[in-house]
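Dropping a structure here in structure tokens format, bear with me for questions.
Of the protein chains in this complex, all but one are displayed in their positions.
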Amino acid sequence: MRLGLVIDLDVCVGCHACAIACKEWNASGTIGPLSDYQPYGAEPSGVWFNRIRHYEMDEYPNNKTVNFPMSCMHCEDADCVTVCPTGASYKRAEDGIVLIDQDKCMGCNYCSWACPYGARELDRSSGTMKKCTLCVDRIYDQELPVEERQPSCVLTCPAHARMFGDFDDPDSAVSRTVRERGGYPLMPELNYNPTNQYLPPRRKPVIPVETQPKGGLKESIKQFANKLVRR
Amino acid sequence: MHPAFSVIFFTVASGAGFGLFSLLFIADTFKLGGGFTPVQIVIGGIVALGLIAFGLLSSTFHLANPKNAWRAFSRFRTSWLSREGVFAVVFMPLALIYLASIWFEAPLWLRETFGLLSAVLAWITVFSTGMIYACLKTIRQWNTPLVPANYLALGYASGSLLLLLGAVIAGLDTTPYIAMSALIVSIAAVLKAIYYFWIRSPGLTPTINTATGLTRAKVKLLDTGHTHGTFLTQEFGFQIARQKAGLLKVVVFGLGFALPGLMLVWVFNAQGGQAAAVVAACAGIAGAAVERWLFFAEARHVVNLYHGAQRC
Partner (left out) sequence: MNAKIKLENHDAQEIKYTTCYMCACRCGIKVTLEDNKVRFIQGNRNHPTNQGVLCAKGSAGIMKQYSTAKLTQPLMRKPGTERGEGIYEAISWDQALDILTDRLEEIRSTDPSKLGFFTGRDQMQALTGLWAQQFGTPNWSAHGGFCSVNMAAAGLYSIGFSFWEFGAPDWDYAKYFLMWGVAEDHSSNPIKIGLEKLKRKGGKFVTVNPVRTGYSAIADEWLPIKPGMDGLLAMSMVHVLLKHEKFDYEFLVRYTNASWLVVQSPGQKGDGLFLRDENDHPLIWDIDKEAFRNGMDGDIAPALFGEYVAPDGRRVKTVMSLMVERYLDDRYAPENVALECGLPAESIERIALEMAHVAFKETVELPIEWTDVWGRKHDKVVGRPVAMYAMRGIAAHSNGFHSCRAIHMIQMLLGALDAPGNFRARAPYPKPIPPHQLPENNIDIINAPNTPLSRPPLGFPTRPEDLVIDEFGNPLRIDKAYSWEVPIASHGLMHMVITNATNHDPYALDTLILFMANMAWNSTMNTSNIQDMLRAKDPEEPGQYKIPFLVVIDAFHSEMTNFADLILPDTTYLERHDCISLLDRPISEPDAAADAIRYPLVKLDRDVRPWQEVMVELASRLKFPAFTKPDGARKFKDYPDFIVNYERSPGVGFLAGWRGKDGTKSLKGEPNPNQWEKYIENQSFFAHHWPDNQKYMRYANKDYLEVAADVGFVGKVEPIIMQFYSEPLQKFRLAGQGLYDGPQPNNQVDRERLVKYFDPLPMWYEPLEQQRVDKEEYPFFALTQRPMFMYHSWDSQNVWLRQIMAQNYMYMNARKAAEMGIKDFDWIWVESHNGKIRCQVKTMEGTQEDTIWTWNAIGKQKGAWGLNANASEATKGFLLNHLISELLPEKAGERRVTNSDPVTGQAAWFDLRVKIWKAAPGETGSWPQFDELKPLPGDERYERPDVLRYDARSHEKN
């Protein structure tokens, strides 16, 4: 299996629901807690696995705003794993999820240097690197209802801009969607082979218009004729 | 990249230490300038090991969870950081045996074998340090063979200047030491110049367009989704003004290469100019430190593309 996410940039409204749902689940999840620094102070900040950035394409008035959620891409060729000196970072053979063993990490930050996507954040309190687990503590939890065995970001996304599935299965919904919508990986030139894929904004629909050019407006007023229409 | 002082100190000190140790072995083997006495070699070796040990110790200061540092040796097969640690650790006993063999006047073959082994390991360790950075595809300014070459050249340049100082203090004939320093410092200067020239050209690197996949038009960051800094902005957001970088490069060349060069002439002319040798060593190491700071400061991690950089 190769589990990962599809992010639909065509419908992501940038509401940060996925980011908070992620924070909420993982704060008390297997990798939690996720420290928040200066929670009531001048410059609040903290450990997050999923951040939403906002970009603008092109110039006014042809500009388009694109909301852009990013989390761990669970790369096939994950340099974050190969560079890790302690073996804390690893990629699971069975499903491709990249995880960090909190009991092994020495907090050297080196894996975060190797990650082009900014997926890894150091928790200063535990001294360990943390990152998206693809909610590994949800997706295999047999006691959760089947339809809830999904990453919490996917469960919550109000615009259904996130999908979760197995990219090894060509018939899975994620594989099909990526094929149909021209899904693409980020920064492919680095050859990390990220599992997560992004769906580009759709082209805008073309709607034909019919015009009935009339004479002068006074004419058209005269031309409006009553029809026999019964209520 | 955020220039972490512990890492700068570590790489500069250990580089100089490994350099010094390797060159000490060469000086010993070929009895350069008449050769050091065993005591002098052991003292020189201890200085080198001290620099290495101090450097390694300081590198653990940047670990957020140092209690797991011992695990860093476990991924020798894939991680240059792990390799560097392993090589450094293997180097230590070999180096100690070499020094012990001198101290206890062990048979020459033993002395030479362990000297050679530790010198080679020193070279490999410095190379590994360079490779820690050079293997990262995420940072264009590092992802080049010039980086390990630079690490080696600068480590050995610092080492050679320290060795020259030793030779001056020991009252040896300094000519071969001056020649060695002059050669290595020159190579280091040339390599560094090539590096600085090389990083100026952008090359085919990721841009904000390939980072986002939005390639149809100009892309600008509107909002990062957080008001204040994050781990990512703290670690990777550091940016140095072009002017300041230029100025620092002058410092690197002035302090790291030109001044030691000048001092070498001085030492050569004054035969035994201790002060000049001290200045040369200090300037060389200080120059290396500035170079190292700049090495981090000028590195632009591709994650900055997501924070608004147009290219890295």
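Chains here go by letter, A and B, matching the order in which they are written, and residues are numbered from 1 within each.
The rule is simple: a residue touches a chain if its C-beta (ideal position, glycine included) is under 8 Å from a C-beta of that chain, and two chains touch if they have at least 3 such contacts.
Note that the structure is a prediction, hence the values are computed from the model and not measured.
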Where the missing chain makes contact, among the chains that are shown: A, B
Sites on chain B contacted by the missing partner chain, in the whole complex: 220, 222-223, 225-228
Contact set of chain A toward the excluded chain (per top definition): 8, 10-17, 19-21, 23-25, 27-30, 32-46, 48, 54, 56, 58-61, 63-67, 90, 92, 99-104, 124-125, 136-137, 140-141, 143, 147-148, 152, 155-161, 201-202, 204-205, 207-212, 214, 217, 220-221, 224-231
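Here is the rule we go by: only the chains that are shown with their structure count from here on.
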Mean-CA-position distance for chain B and chain A (Å): 40
Complex interface listing, chain B residues touching chain A: 1, 62-69, 71-75, 78-82, 85, 132, 135-139, 204, 206, 208, 210-214, 216-232, 235-236, 301-303, 306-307
Complex interface listing, chain A residues touching chain B: 16, 19, 43-45, 47-48, 51-59, 62, 65-66, 68, 70, 79, 81-88, 103-110, 112-118, 121-122, 124, 126-128, 184-192, 198, 200
